[in-house]
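First the structure, which I've put down as structure tokens, then a few questions once you've had a look.
Subset of chains shown; positions unchanged.
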Amino acid sequence: MTKVTRQVAVCGPRECTRQEAEWARAVGELLARAGITVLCGGGAGVMAAVATGAAEVGGLVIGVRPDTDRDAVCPGLSAVLFTNMGEARNAILVESADAVIVIGGSWGTLSEVALARRRGGIPVVSLGGWQIRDANGRPVAATVGAADPADAVRRALDGIGSAPAEPT
Amino acid sequence: MTKVTRQVAVCGPRECTRQEAEWARAVGELLARAGITVLCGGGAGVMAAVATGAAEVGGLVIGVRPDTDRDAVCPGLSAVLFTNMGEARNAILVESADAVIVIGGSWGTLSEVALARRRGGIPVVSLGGWQIRDANGRPVAATVGAADPADAVRRALDGIGSAPAEPT
């Protein structure tokens, strides 16, 4: 009976590319092998892929759903929370995570990046995610870019504890 | 990689009696031995006792916290969700459970009974919980009363699947 292990949220589109699904599966596997608990949205696309990757190596994966639909839950989850609060559940994912990894881009995923940066103090790493510019077209550093799944996991885990208020 | 196992929420006061803590610990152990995932509030009192009971026999226990305070989390949890939404998180516990067991009485616990009955369709079992009367003093059947921890767990698990809309 020790302390709760580190938790990393992995976020990404319901409708994702094959590459994003492969990345997500690899990220899930790498996190599980590192003894990290994976948090995800518990649905399709990137969410399902990361759950599969973690579950295949016996990892702990918690799905946090926007609704109460038992049939919309992806396989591989160790447990599911049915928040019944729509996309506001993205805030719960972000608040519960010691680090966030985003794979690919979508409006829901962007809200998770924004909420994670609004919270501050945790690493937000992206694989192929969207980028932000200010009103004058200058880049706004939203996430730590990663080259591949292993790099994403490494950057997320390295960032935990060092707690950078402003990842760049 | 199978379906998510059954989840039972165990609710009760932060400040509980020794008997309520013993009951909670036994309920947690019995649920875990039955292969059930335990959901709880992740704090003190009944929440901590049920987490301990489940953890001691290797069970899966998810804590759903009202805040984001990492230091207020009880030992024994497999994973923690920090909802940051105060007592509204009681609705998430109730929506996520296949059955609810309440141990003892408090305002937060009563809100969980009320939200579980508002949802309907799941067993709500109580060990020593509060009772409800209508405006004319007539009893309102809120929960299925249990005699001891084993009886509470049995009634909860028996009720899952039969999904009584109106437990009495």
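Before moving on, here are some points about what is shown:
The letters A and B name the chains in turn, as written, and every chain counts its residues from 1.
In the analysis below, a residue touches a chain if its C-beta (ideal position, glycine included) is under 8 Å from a C-beta of that chain, and two chains touch if they have at least 3 such contacts.
Since this is a predicted model, take the numbers as computed values, not measurements.
Note on stoichiometry: the full complex in this file contains 4 copies of its one protein sequence, with 2 placed in the shown coordinates.
Quick note on the criterion: only the chains that are shown with their structure count from here on.
After Cα superposition, the angle needed to carry chain A onto chain B is 180 degrees, rounded to a multiple of 5.
Each chain gets a centre from the mean of its Cα atoms; for chain A and chain B, those two points are 28 Å apart. Interface of chain B with chain A (complex): residues 1-4, 7, 37, 39, 52, 55-56, 60, 62-64, 68, 73, 75-85, 91-92, 95-96.
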